[in-house]
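As you look at this complex, bear in mind that one protein chain is not there, while each of the others sits in place.
Each chain carries a letter (A and B) given by its place in the written order, and its residues are counted from 1.
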Amino acid sequence: MDVALFADGGAAGLARYWLALLPAALGFVGVYCLLPQAKGGRPMLGTLLGGAALALTGWLLLRHDGILPERILFYAFSALAIVGGGMVLAQRNPVHAALSFALVVLSTCGLFLLLAAPFLMAATIIVYAGAIVVTFLFVIMLAQQAGLASADQRSREPFLASLAGYILIGALLCVLEKTFDARTIDAALERIDAVARAESVDDARRQFGEIRKLFDDPQKPGSDRTLPVDEMKRLIPQTDQDLLEAEFLLNARDLPKLKAMFRKLHQQGLQARLSIGVLTADEKQPATPFSQGPLDAAGRHALPAQNVAGLGRTLFADYLLPIELAGILLLVASIGAIAIAARRPEGLR
Amino acid sequence: MFEDPRILWFIPGLPLLASVVTAFLGPRLLRDKSHWPCVLAVIASCALAIGVFASVSSGFQGLHTSYTWFQTGDVDIGVSLRVDGLTAVMLVTVTFIGSWIAIYSIGYMHGDPGYPRYFAEISLFVFAMTGLVLADNFVLLYAFWEGVGLCSYLLVGYYFAKPSAAAAARKAFLVTRLGDVGLLIGILLIYTALGPSLDYESVMPRGQHASPGVLCAVCLLLFTGAVGKSAQFPLHVWLPDAMEGPSPVSALIHAATMVTAGVYLVARCTPLFGFSPSAQLVVACIGGFTAFLAALIALTQTDLKRVLAYSTISQLGYMFLALGSGTSHEYLAGIAVAAAIFHLFTHAFFKALLFLAAGSVMHAMGGVIDMRRIGGLRKVMPTTHWTFLCGAGALSGFPIIFSGFWSKDEILAVAFKAGQPGSFANSIYILLFLLGLVTAGLTAFYTFRAYFLTFWGPERVPPEAGHHAHESPPVMLVPLMVLAAGAVFAGILLGPTGIFEHFLEVHWMQAAFPRLLPATEHHGNLPLMVASSLFALGGIGLAWWLYVRRPALAREMAQALPGAYELSKNKFYLDEIFAALVVRPLAGLAHFLRVFDQYIVDSFVDLTAHAPRWLGHLLRPVQNGLVQFYALLMVLGLAGFLLSVLMR
Partner (left out) sequence: MSPLTLHDYLAVGAILFGLGMVGFLARRNLIIMFLSAEMMLQGVALNLTAFARYRGNLQGQAFVLFLLTVAACEAAIALALILMLFRRNRSLDVSLWQELREDDQPPNLDEEPLPPAPEPEPLPQLTPAGHEPVHAEPSHEEASHV
């Protein structure tokens, strides 16, 4: 990827994504307040701020998008995961922290299920929630029988740590926003939709003029339209031709045909919008036989129900050697763990 | 058998091997048998040298390159040895004298704690000197030249625990280094002006076509090296102090190895000097003046070895006078060089003899060599006495029978010929000739003064000798006798018959510089011989008169001429003048630079050293041992990097 992500200008470029940065900033302050501190920790304020950050994010996301069952599940699992993550940071009692981590794992598993990865879901629950977290709990109970340790009441550099986390998350979110920026095409689609819904020929003519402006004068200084027309043309290849035809229809004052045409254009635009930032497999060299299924509405290949079988085949056909190596790694790790943790007589090193 | 040039490698190689063997095995294994490798190796290389000499006299000219030392651009410096008439003569002289000195050392150094070290260094010395005369290019010559200097440093400072010996060694090394710098520059100039090669065969013929100024500069720079090594004025000051080494070392330095290197260098470069009359004039002037000055100083010295040392300087002055008189206009070069080398040859015999005899005296007198404290030794040490007499006779140029007469006479003849009317700077050469003649008288006087003071008069034995003042053991006496025979007969056999000259001319000069050779045969100059004989006999007679017949008279004369006496006794205050003119300003400069270095340069160095230290001090708290803090710094660094990318 080009290093100059925001070639359209420094801090001003960043400011375009303030909507992504704002909840992150709220979260930064919230996490800082939530971290255990000997003095000055404000868990209530932190919880409030974190909740506000989540709510703001939810509003920002739901603002454009309607309610779909998939979305509801996604937001629910995501919110649970993030809240759980915050609780891992905030809990003074390590047992509670471990349980919050289990919550994170479980909600991540819900997201795995949404991503059509049932085997991963099961494996993660068994390995993480079932094995790792329980072992951690054992160790905690072994080590901390005398109640709350002083180490759990304090944090190391809470402000700097939260700031570093904020910068990282902010940068990642900005990159995501940049990569999946659909605002220009959204604006164009809005106007196309307006033409398609026009009541009269004059109304349509006025709306059409807006579209012409959008295309003729795409780089006017001060305008917030910075995505170039080229991208529009790349996404909807026949736009130029359509615009010429629309001009002709306008002059002929044939409103129904015009509206029908723009409805079609709108549908095409919606399809094109989905392809923004979407990764597509190389059709010539499919990595697995499952990359050639039919696409769904989101432009995703429909993974067949037996994708567990597919995963098995991938692992034991494409990744046979790595699987064996992973097995050896596990063996070595278990030997190492035993060797390290075994009690030795004092003085024997 | 000796026609194979590879044989040449054994001549320096055997002493080197002996040196290495003695150095490594001597202190543990050989101990008081440490002389064997050295003596055997030097005798073997002497035998080889004589063999090579024989084959050279039957027309063999050897050159052997073992490998290329280095190659830069179009210069190709090989480690190559060559032999011709000059080298053969030098080789025989060096190894023959060296052999007898090594044998003599067995007795002289007996029981010394540094016995193995002594013989290792002697072998190394012979190696360096034979390598020097065998070298086929200037770079190799320079390497061996420095090797000779190093060995002289080691041997003069043999008793390094004695401060005066250490100082003398340092002085010898540093003063000769001064000359060596000139030699090095001269070699570089040869490369640029006469190059681009440095082997004799390609450099020498270019001398006559070079511009006179450049050629003169080259010659003078080469001569600077010779001045340092051969102890000519003004760099002669190291040689008298070099007496601090053991007496056989003095014999080696004065007769065979060290000081003859300069004469050899100038003789070897005759094809260059021969075409630069002004450089030759300088050589002759320095030589003549040094001969006279050293003779004057030698008149009043009371230390027997010191008298001999100044006589060496004086005789070397003679050799340079000869070398400087071979002007091209008169086609004298051949005669002049032959005279100088002949004198070098005979001088090697009688000077080695004199030093070894002086060493024998010193050995018997328990280390005392001051002529005021010893005397009348001719009864105590009869063999030493008559061998010393042979050497003294040769040195003083006693007519007809002693070798010194023949070689010195040739030098005076050459100087006289160079001063004939019509030739270049003839009046100066005449002056130098007269100076040489007077010096011959002075030489005879001081030589026999030393002889009479040591061996005649009432018997005086210093208490250091103990009650057993005795003649030296046979291992020391046999070399004395052999060298005495050489000192007596070498002249009469080789001088008047012209064998020596002929040999050099046929086997070296005709190949090396045919254009400088005389068209006509050279004949002895009878009136000149008579004159120099008269001077020599006069000097001897005066010495006899003053020190045997009327011993009080010498003291009276010294008191009558206090200024002149003090001047000569204190070596014309040359050491003091050097100290005031050179050493003290340099010491002051060194002191100033030391202060400058200590307070100004060092403070900059300290500053650069302290700056990172301070910086490190600022950063030290970062290293607080907390894992999380390290991780935090890593993440903050990553965040900074991310921000810089995003904000671009």
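In this section, a residue touches a chain if its C-beta (ideal position, glycine included) is under 8 Å from a C-beta of that chain, and two chains touch if they have at least 3 such contacts.
Predicted model only: the values in this text are computed from it and were never measured.
Across A:L26, A:L49 or A:A161, the residue that sits in touch with the chain not pictured is A:A161. Here the missing chain is touched by one residue of A:V88, A:A187 or A:V201, and it is A:V88. Residue-level contact of subunit B with the missing chain is found at 620-621, 623-629, 631-632, 635. Listed here are the subunit A residues that touch the chain not shown: 27, 31, 35-36, 38-39, 61, 64-66, 68, 70-71, 74, 78, 81-82, 85-86, 88-89, 94, 97-98, 101, 104-105, 108, 111-112, 114-117, 119-120, 123-124, 127-128, 131-132, 135-136, 139-140, 142-144, 147-158, 160-162, 164-166, 168-169, 172-173, 176, 179-180, 270, 273-274, 277-281, 286-288, 290-293, 296-301, 303, 307, 310-311, 314-315, 318-319, 322, 326, 329-330, 332-334, 336-338, 340-341, 343.
The rule is simple: only the chains that are shown with their structure count from here on.
Centroids of subunit A and subunit B (each the mean of its C-alpha atoms) stand 93 Å apart.
Taken together, the subunit A residues at the contact with subunit B in this complex read 3-6, 10-11, 14, 156-157, 160-161, 163-164, 167-168, 171, 174.
Those residues of subunit B that touch subunit A in the shared complex are 626, 628-629, 632, 635-636, 638-639, 642-643, 645-648.
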